[in-house]
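One protein chain omitted, others in place.
So, chain A:
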Amino acid sequence: MGFGAADDEYDVLGIPQRDPSTGLFGKGDYSYLRLKPDHESRPLWICPQSGHIILEAFSPIAEQAIDFLIAISEPVSRPTYIHEYKLTPFSLYAAVSVGLNTNDIIEVLNRLSKVPVPPDVVSVINQCTKSYGKVKVVLKHNRYYVESSYPSILQRLLRDPVIMRARVFPEDDTAGTVSKDGIITQKVSQMDDVSIGGLKKPSATNERAQGDDDTATGADDEMGLGGVRLDKEDEDEDEDDAEGIVHAFEIGSAHYEEVRKRCNEIDYPMIEEYDFRNDRRNADLGIDLKPATTIRPYQEKSLSKMFGNGRARSGIIVLPCGAGKTLVGITAACTVKKSILCLCTSSVSVMQWKQQFLQWSTIKEEQIALFTSDVKMRFQGDAGLVITTFSMVANRRKRSHEAQQMLDFLENREWGMMLLDEVHVVPANMFRNVVSRIAAHSKLGLTATLVREDDKIDDLNFLIGPKLYEANWMDLANKGHIATVQCAEVWCEMTPEFYKAYLEESTRKKLLIYVMNPNKFRACQYLINFHNGRGDKIIVFVDNVFSLITYAKTLGLPYIYGGTPQRERMRILKNFQNNPLLNTIFLSKVGDTSLDLPEATCLIQVSSHYGSRRQEAQRLGRILRAKRRNDEGFNAFFYSLVSKDTQEMLYSTKRQQFLIDQGYSFKVITQLEGIEDCPDLVYGDVDSQKKLLHTVKMASESDAALEKEDTAPGGSKDAAGGSSVRRTTGSLKGLSGASNMAYMESSGRRGAGNGRRATNREPVEHHPLFKRQYYSKK
C-alpha cells in the first residue's frame, strides 16, 4: 500500500488548469483540485500521491487541527506559520490504535481541508485503517483474547488455519454471551471511569489548578477524536453504540507469538491492550503519585492517548528532552499499578530513574529492585518495580549465578507494564530479544527523537506499538516547559597550514585536522570566556577523544570520556553542579543522553558524529531543562563550531535538519565579534599553530577516529581487527548518515557496556561474543 496515483481519478475533480506555469511543478501540480467555496475558513491542503498535508498554523482552528493531525500523521516540519504533516501507513495505524475510525479520519480531514480529500488519499486511508487496529489482543485473567468490534473480521481470522489451531473454546463461566460459533460478545468497558495515575483522587486534585483538572477530564473525552469534536454532529452517537459491543475469541498463550505474526502477515495487525483494572491474577502494586506531584497538560494528553479506553495501550510517546518523559513513565506506572519493569540505557540512568520514582511517587524503597552489573536486588512482596538496563536483560552470555537467578526471576513473572526509556537507541534485535523473553501486558516506549539515520524506526512500530503522541518542541518552549534556545553555527576559518594539511591527509586524519583547527580552538575559548562572564554553566562536547583531551588540557578544564572512572565522573559532575568556580566541563559522547544537568545553560559543540540528526537533538536536550528557563528573557545557547570549507559544513547542515524542522533556526556566525581583541587566546601565532599541527600529524590514525567502541561494528578492538579500516571507507552518503552507519546502534552498545566505556584502555567488560552474535545476525 502506498500513495500510488491512479490518474483517471482526477477527472472527477475538475479540468486541470492550463497556463504558462503548468509543467513547472511536474507531479506537484495539484491545481486541478477545486477549492471549496469557503476555503478561507478551512486550514489545510492535502497533496494527492504523497499524502502531505499543509496546514496554516495561524488559522483560528489550527490548534484543533494540529491535535487531529498529530493523531493521524507524522509531523514533517513545524515552524511558525505553515506546518507540514505526512500521512503514512504507520501514522494511520497509530490513529486507529488510539480509537479513531476510518470515517472519522476522512470526514474530519474533509472538514478541515480547503480542497476535497483526493480519491487516492481516501483509498489509502481506507486501505490502512480497514485492517489496522480492528483486532486487539487482550490479556485478561492471564488469558489471551483476540478481540474486535467487527464479528466478520473475527470470522475471517478464524478461517485462517494457523489461528484456528491456536483457538481455545470458551468454558461455561465466561462473561457475556457466547454465540453458536463460539464468539464471545460483551459490552465494552466504559471510557469515563479511567483515572490516570490516581489524578482524580481528591488529595491530588486539591493541589492542582482547576483549569488543569478540566483539561484532564476533557482530554479523556476528546482524546483521539480531536477534530471530530470540532463541530460535533449527531452521527457520533450511532458509532458509540456500535463500539459498545465487542466480540472475542480466546487463543492459547502458547500460540500467542504465532498468532501475532500470522495476523501481521495477513494484514490484520493486532493492537496490544491491557485491561489492567480487571486483572485479578497479578498482584497490585501500591503506588500512586505523591499529592504534590503535578503533571503538565501535554503529559496528561500523551497519557490520555495511552489509557484512552480504560486499558493500557502499548506504544511510544515522544517528548523533547527535558520535557519530563520520566514523569510520564512514572505516572503510567501509577495508573497501571502492577509490577513494572523499567529498562534504561545505562547504569547512571538506572540510578536516576530510581531516584525519580522515589521523588514523585509513593513507592517505598523496598519495593524497588535494581539489576545492574553492580547491584542485584529484588523487591519484597508480590509486586514491585525493577529497574535495569537493556543490556543486562538482553545479554545471553553465560551469566554469573546471581545474575542468572535474577534473569530467571524476570522471565518467570508477568509484568503489568514494561517501560522502555530512550527507545530509539536500542537496536531492533536486542528489543526482539527482550520483548520476547519477558512477558509484559503492555509496553510504553519513551524517546525524544524518533529519528534514525537508518530506517529501523519502523521496527519499533511493531515491536512496541505505534507512536501515541508527539509533542511540538516550539510549542513547549513558548509555554515555558522547556528552555528557549538560541542556536548558532560558528564558522571557523581554517588556517592556511591546517587547510593544506587537510587537503593532503588521509580521510580519517582529515577529521582530526578540522577538529583541531586553531581558529576553532580560539573560538571555543572565546565563547567559554564570554559565557563565563555572563554566569553561564557551559558544556563543551568533543566526540573525538584525542581532541577532547587536548582541548581540555590546553584550557585547563576537567573532562569526562568513556575511560573516566565512575567515581571521577561523579566528582566532576558534582563539582560542576555545585562549585561556582567550575563553570565549564568537557564531555565526549558519554554526555549525549540521560545526563541530567539542569545547571547547564550553554553548550558548545566542537566535534560531533558526522551527520547524526539525533545526536544534535539529544545534545540540545542537555540544555532544554535549564533550571533558569523561566527567568525573564532567559535564553540557553547552543553553538556548533564548524571548520569552514571542510566536510564538517556538510555534516553540520544535515545534522541540523531535525531541529530546523521543529522550528529551530541556526544563526550562522562568520566572525565572532571581538575575538581579535582577546590577546590571551591560545594559538594566536603561527609558530604555536604549527606546533599544534605537528602534534596532530603525529597523532596515530586511531586517535583520529571517533570514540572507539562507538564506531567499530565489532565492539572490542581485538574482536574486530579489520574493522578499523572499514570504518572510514563508507561512502559520503554513509558517513553523513544516509545509509545505515547507525549512530544509535553504537549508542545502544554503549548501553550494552553498562554505562562503562569500552575503550582500548579499558578492557571490554563482557560480550564480544554477544556482539559478534548480534552482528552476524544482521
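We adopt the following convention: contacts are C-beta pairs under 8 Å (C-beta built on N, C-alpha and C of every residue); 3 or more make two chains touch, one makes a residue touch a chain; residues count from 1.
Throughout what follows, contacts and distances are computed from a predicted model.
Asker: Which one, "RING-box protein 2", "Acetolactate synthase", "Glutamyl-tRNA(Gln) amidotransferase subunit C, mitochondrial" or "RNA polymerase II transcription factor B subunit 2", is the UniProt name for the chain you do not see?
Answerer: According to UniProt, the chain not displayed is called "RNA polymerase II transcription factor B subunit 2".
Asker: Out of A:60, A:480 or A:496, which residue would touch the omitted chain in the full complex?
Answerer: Residue touching the chain left out of view: A:496.
Asker: Pick out the residues on chain A that sit against the missing chain.
Answerer: 17, 19-21, 23-25, 28-31, 33-35, 39, 45, 47, 52, 54, 58, 77, 79-82, 84, 114-115, 496, 499-500, 503, 660-661, 663-668, 670
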